[in-house]
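With one protein chain held back, the other chains of the complex are shown just where they sit.
Showing subunit A:
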Amino acid sequence: MPKAKQNLLSNAAVPVRKPLPPAYGKQIMEPYKPKHGLRHRILQHRTLYLLFIPVFAYFVLFKYWPIAMAWIVAFKELQLGSGVFDSPWVGLQNFRDIFGSPDIPNVIRNTIEISLLRLLFGFFPPILLAIMFHDMVTRRLKKWLQTFVYIPHFFSWVIVFGVVFGFFSVGAGFVNNMLDALGFARHEFLLDANWFRPILIGSALWKEVGWSTIIYLAALATVDAQLYEAAVLDGAGPLKRIRYITLPSIMPVVTFVLCINLGFLLNAGGEQVLLFYNDAVMDRADIIDTWVYREGLARLQFSIAAAVGLFQSVIGLALVVICNAFAKKISGRGIW
């Protein structure tokens, strides 16, 4: 038991800490050096390693092997009869074909614009909603509202398009009926290229905003409640508590989500766009995923599809790395 000394403020006995050894700080900074070799450790923890084998096999077989195959195919002209390995190498020809296509500049521009719009209008609402849920006092109302906003996540995009059509169609659409009732002319929203993106982003927000709060709510659950109590005692109002406690507490998660979302900049939600677009809005709607769907899958050009996938992956990875470095520089926090 360390020897106690008198605390002048509280009169309570506090333990006296032993002085640290001179090299203590240096020791913990040194990298961990295991005493035994890998083989010894595998043998020592063989049961755990054995349990890990299926997981390892799953990732190798279903994730990394397909990635490796796709990368190879990106540089080959895949012939179905020959398979991946016997198909001829074509070097960068697939990439030349992609970037030589007259559609591609517009397709890439659409992809980036739609992704940025998704980021702009889809990134902050879940944070705000999570904070609102976190600060909600009535538990029952909170649960009810959470359930209400989570439900759309479980609808398929086909259903969501059905809902959108029901809202925006000219004949019996809710929005047009409202416009009509208010004395305005009905409008062909679904044929208007200017309305395509607002409808796309709005419906995606409706579908996913609730579900996206989960990660922030999980982060908020770890915030020490005493911080809020102390802030209240210090006279901090709700906005100040959000500014000085809530937001800093979830900032690592926000950074993580932002970096990951940036990694998907060239994946602008192909399934949704595929269902929502039509010939009239094609110029504003066609994105890389839908272009690949038409060129690659429907026209049997799997090498082109693989090359585009590789391009998306490389750009995505670069963006994540840049975002992470930027976040670390600005806030001192990053994913790694």
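Please note the rule applied: a residue touches a chain if its C-beta (ideal position, glycine included) is under 8 Å from a C-beta of that chain, and two chains touch if they have at least 3 such contacts; residues count from 1.
FYI, contacts and distances are computed from a predicted model.
A.B. asks: Using the UniProt record as the reference, specify the protein name of the hidden chain from among "ComX pheromone", "Extracellular solute-binding protein", "GMC family oxidoreductase" or "Acyl carrier protein".
C.D. replies: Its record in UniProt gives the absent chain the protein name "Extracellular solute-binding protein".
A.B. asks: If the hidden chain were put back, which of A:193, A:232, A:247 or A:318 would touch it?
C.D. replies: Of the listed residues, the one touching the omitted chain is A:193.
A.B. asks: Out of A:88, A:102 or A:235, which is the one that touches the chain we can't see?
C.D. replies: Hidden-chain contact among the options goes to A:102.
A.B. asks: In the complete complex, the non-displayed chain touches which residues of subunit A?
C.D. replies: 47, 50-51, 53-54, 57-58, 61-62, 78-81, 102, 156, 158, 165, 169-172, 186, 188, 190-191, 193, 277-280, 282-283, 294, 297-300, 302
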